Structures are given as structure tokens and as C-alpha cells.
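Just one protein chain is left out here, and the rest sit where they should.
Now for chain A:
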Amino acid sequence: MKRFNALFHKEWIEAWREKKLVWLPAVILLVTLLQPISLYFMPTILENSNSLPPGAVIELPIPSGAEVLAGTLSQLHTIGTAIIVLACMNVIVQERNNGSLMQLFSRPVNTTTYIFSKWTMLVLLHLGAFTISYGAAWYYTNALFSDVSFTSVWKSFVIYCLWIVLVITVTLFVSTFLRRSGGVAGISILIVASIAILSTVMPDIAIYLPSNILNLATEVLNTEKGTVHMGAVLATTIAFIAILLLTMVKKFEKSVKF
């Protein structure tokens, strides 16, 4: 536990030095805030664009608060996922390449402690950033559109957190066996995208898989309660995360033996 604390502390210091502690929350906040605000200004934007013929009448229905928040989540699902992968791709690879990993493991440090300190730090950082941005998006939605109840926001928040943790775990998993950060980003995005695509390719199976998380969160926002498949999706996601973590630790142990 002592070693874990030391490594954990080191991770935060490093995140501060890289300014990840600042830019990651800022970028995620930007991505989430842009959705409600741009939806709010959509009529004005359309009015001022010159590409419309004179006399054209566009009537946009005002979206409900739940729809706006769901849009925010789907925005995060595309851009946010890419940002998370980019933010996580360097953590192990860079240390391996500049030799500090060798130095670290010449001391009595357990690979499990090492991986878990990194994982915990990344999860806390991303979930913190997501909490701030989702809260801000909720505030804006309530102010500009209709009110969304706290229970549905809270439930969708918890459901979507699992997706973020999954993306982080996949990226860390890939970075334990690749040596280039570009490769890590590519493969991780490929894996995450194929998980997401499953819901359109095999809809029957995918309702039980993590690919359904976004749909679930949207549904919870709209109806305040999840479908029957909610438990199954959450269970498979957690199982998936656990399996990835275990194999990652095993694999990493082998790769750092000299």
C-alpha cells in the first residue's frame, strides 16, 4: 500500500508537469458545453448563414432538455473517446522508451501496483473531468431548455462513467504490449470503434454488450428508468474491464522480466 501511494503520488505530479491535469478537463468541458450552446443558437446561426435562398422558412422544434443532454453524451462518445485515448496512450509507452521503467523495476516494485497506480489515477482524472463537464452541461440545459430531473442525470452519469473506464482500460491494455504511442492510439481506437459498431452490425447480441451503453444512457435520460438489459450491459462491461486488467497485469509481468 505504501508503494502504491508513492507511485500514485508520482502519477499526479507527472500529470501536473505535463499539464494534463489542466488541459484534459478543459477540453472535455469544451466538447460538452458546445452542444447545448450550439443547439440554443442554431436558429440564429441558420438565419445569418447566406447559403439559404431568400424567403426560406425553417422551423426548428425546440428540443427537450433530455434530448439536449443525450446529444451532449453522443458528442462525447465520438470526440471525447478519441481525446481520452490520446490522453492515455503515452503513460506506459513513454516510460518504457526513455528507460525509467527499467530503473523503476530494478527496485522491489510490483507490476500489479505499478499498473493499478496508473489506472486509478487515470480513472479518477477522467471521471473528475467528466463530472465537472456533465454538471456544467446539465446546468446549461436547465437554463436554456427544459429541466431534466436529477435522478435521470445521475443514472445516465453512472452508466456513462463505465464507458469512460472501459476506454481507459483498453488503451492501457494495448500500451502494455506495443512500443509506439501512435500504434497504441490506433489499435485502441480500432478496438473501441469495433465495440461501438457492434451495436449496428449485430443488434441482437450487442444489447447485452458495452456497445449499448450510449443507448442505455440516452434511454435513461428520456424515460428515467433503464430497460431490462441494463443489468446485463453493466455486468458485461464490468467483467470486460476486470478481464482486461487481469490479463494486462499478467502480460506486463512477463514483458518486464529481464
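Just so it is clear, a residue touches a chain if its C-beta (ideal position, glycine included) is under 8 Å from a C-beta of that chain, and two chains touch if they have at least 3 such contacts; residues count from 1.
Note that in this section contacts and distances are computed from a predicted model.
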{"item": "From \"RNA polymerase sigma factor\", \"Phosphoribosylformylglycinamidine synthase subunit PurQ\", \"ATP-binding cassette domain-containing protein\" or \"Negative regulatory protein YxlE\", the hidden chain's UniProt protein name", "value": "\"Negative regulatory protein YxlE\""}
{"item": "Hidden-chain contact residue, picked from the options A:Leu7, A:Ala70 or A:Ala87", "value": "A:Ala87"}
{"item": "Selected from A:Asn98, A:Thr131, A:Ser194 or A:Thr247 as touching the chain missing from the view", "value": "A:Asn98"}
{"item": "Missing-partner contacts on chain A, residue numbers", "value": "17-20, 22-23, 26-27, 29-30, 33-34, 37, 40-41, 83, 86-87, 89-90, 94-95, 98, 136, 144, 181"}
